[in-house]
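With one protein chain removed, the remaining protein chains of the complex are shown where they sit.
Chain nomenclature is as follows: A and B, assigned in order of appearance, with residue numbering initiated at 1 for each chain independently.
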Amino acid sequence: MSATLPASSTRRAPTRRRGALVWLALAPFGLGVLLFLLLPTLSLVWGSFHRSDGSFTVANYGFLLAAEQLKPFQNSILLSASTMLVGGVGGLLIGQALLSSRSGLVRELGVTFSSVAANFAGVPLAFAFIATLGANGLLTRFWAALGIDLYGHGFTLYNLLGLAAVYSYFQLPLMVLLILPALQAMRGEWREAAENLGASRWYYLRRVAIPILLPSVIASMLLLFANAFGAYATAYALTTGFFPIVPIEISSVISGDVSFDPGQGDVLAIGLAVIMALCVGGQAWLQRRTGRWLER
Amino acid sequence: MSQSQPLTAEATRAVLTIGRSRRPSGSRAWSAVVLVLAVLYFFLPLVGTASFALSTGKVFTLQPLLDALADPDAQGSILLSLGFAVATTVVTVAIVAPSAYLVELRLPRLRSLLDFVTILPFVIPPIILTLGLEEVYGIHGVVNLVGSPVLLIGGYFALTLPFVYRAIDNALRAIDVRTLTEAAESLGAGPIRTFLRIIVPSISTGLLSAALLGFTTIMGEFTLASLMGYPTFPVMLNNTYASAAREAASLVLVAFFITWACVLALAVVSRRSPAARAVATAR
Partner (left out) sequence: MARLELRGITKRFGDQVAVAGFDLAVENGELVTFLGPSGCGKTTTLRITAGFEQPDTGEVLVDGQDVTALPPNRRGMGMVFQGYALFPNMTARDNVDFGLAVRQRPVAERRRRVDELLALFHLDHVATHYPHQMSGGQQQRVALARAIAIEPAVLLLDEPLSAVDAKVREELRTEIRRMQVQLGITTILVTHDQAEALSISDRVVVMDRGVIEEVGTPARIYAEPRSAFTAGFIGAMNELPVRVVSQREGLVEREGRRFAAPGATELPDGAAGLLLVRPESLQPLDDGAVARPGTPILRGRVEVQTFLGATTRLLLGDLARTDQDLAGTGAAADRGGSPEQLAVDVPSSAAARWPVGSELQVAVPLASTRVIAARSAADAAAPRPSTAAAPAGVPAAGGR
């Protein structure tokens, strides 16, 4: 741009120097990203391919497939899949209920509630649930007063089912936040057009609404899956770090647990990252496809 | 969790433009039922916590909360969290804002690289990042930064990068950066003055949103802090529960209200942004 300006007293620095200045201004950002994002990631990748003595190996990856390692992955997958479904369906229903409310206040409150609940995950959530559904929790005592002994019947917060119940608390609102834009993009005119052409409500749902919404719903559920898979704090606080899911296994490496080779810990991390990448990638791809559909 | 932060702001903006949609009355009754159930589900754990923390039998008292807040460890950890949250937020926004501006203005080819880099932390959840950070900056790492605030701030920078960048980038895209800059330069302003006096005020609500998002995240961040040994608020909360459950539970309520306050602030900020409104209505 500056090359075409006539010379004048307010002439700016020549392009080359300006270019250098720009790169200089970007340096802090680049440095931050390099030092605290890229380097750790590279370290993980490097570590996964090297033994503790520094020699190259792929045996660490073989370790992933060993029986003991499958258990945490199994648990994580189960946990993530179940909360993905519960959160996905529930969030969809709640989101739809929010949008059909005539009151703008209800909608705004709903979005605010969802944001708060989605951010509430972690230590405070775990303790809130313990206070409610723990052995001495409010609800537990409530049911006991009615004669139903929850824990006596085998219910506990500290197994997979209990974890799933707790995870749902932030998965549901996350789904609401994720699916609202897609629900809003549903134009009332489509339903009216279908009606005008003779369709019943169910026919419209089946042939128009659901096909349009499905990609967004799946994309959002993928994010829900990733969210649950990578969650650490909630599970840790709830089970004091003793439940075999992948994030907790990784944390035990950090805490110096000697049962793992550091390289093997890296492999776990890489495995986790790959799963996250697949979910995020899948979601991005689906969103792009739907985006093209829904634009005018 | 980290994914939900930017959604808060976006969903809030989106809600503002909901049009009228007529529904048959039957489904409205069903919607009301769903919403009532949802509200019950979400308030129960809070009620449970409040009842556990603040009442003994039939008596309701704020004493455990006051005790908890009076405890020097608790105060220390809250202050520590606040300190880190503010420091990281300031550093991150101060670094990201000019960078996003420059890329938007002069290096649009870097845009996709930037998008990728800022998506990374989504793919690398805190637990993985912590492992990596420990390897590079831990006791056996290249540089030993254990205990130094630099480690935590750096780590938090990486963690909050996605949503801080996205909030600022959205704000930048909603204004015509190129024209504004050219107008300023034609009037004789240098790049720094242009940025500080023109661009920053124009995206102020975006910056505020970004700051709030970062702030909430860091106040509640547990993984990195606990595994690297920093006694922040969530870490202290976790430790206290074993010994002083009721005090800890009352602090949980505090944590909840902090989150709530931040989300409300975010909603208010988003609503007032004319750029956000423009973006929302243009959709």
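Please note the rule applied: contacts are C-beta pairs under 8 Å (C-beta built on N, C-alpha and C of every residue); 3 or more make two chains touch, one makes a residue touch a chain.
What you see is a predicted model, and the numbers here were worked out from it, not measured in a lab.
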item	value
Visible contact partners (per top-of-document touch definition) of the missing chain	A
Touch with the omitted chain, as defined above, among A:159, A:200, A:240 or A:255	A:200
Residue among A:42, A:208 or A:277 touching the omitted chain	A:208
Residue ranges of subunit A at the interface with the undisplayed chain	187, 189-190, 192-200, 203, 207-208, 211-212, 292-296
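FYI, only the chains that are shown with their structure count from here on.
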item	value
Length of the line joining the C-alpha centres of subunit A and subunit B, rounded to whole Å	15
Touch list for subunit B against partner subunit A, complex	1, 3-5, 7-8, 10-12, 14-15, 17-24, 27-28, 30-32, 34-35, 38-39, 41-42, 44-49, 51-53, 95-96, 98-99, 102-103, 106-107, 117, 119-136, 154-155, 157-158, 161, 185, 188, 191, 216-217, 220-223, 226-227, 234, 237-238, 241, 248-249, 252, 255-256, 259-260, 262-264, 266-267
Touch list for subunit A against partner subunit B, complex	10, 12, 21-22, 25-26, 28-29, 32-33, 35-37, 39-41, 43-44, 47, 93-94, 96-102, 104, 106-108, 110-125, 127-129, 131-133, 137-139, 169-170, 172-174, 176-178, 180-181, 184, 188, 201, 223, 226-227, 230-233, 236-237, 247, 250-251, 253-255, 262, 265-266, 269, 272-273, 276-277, 280
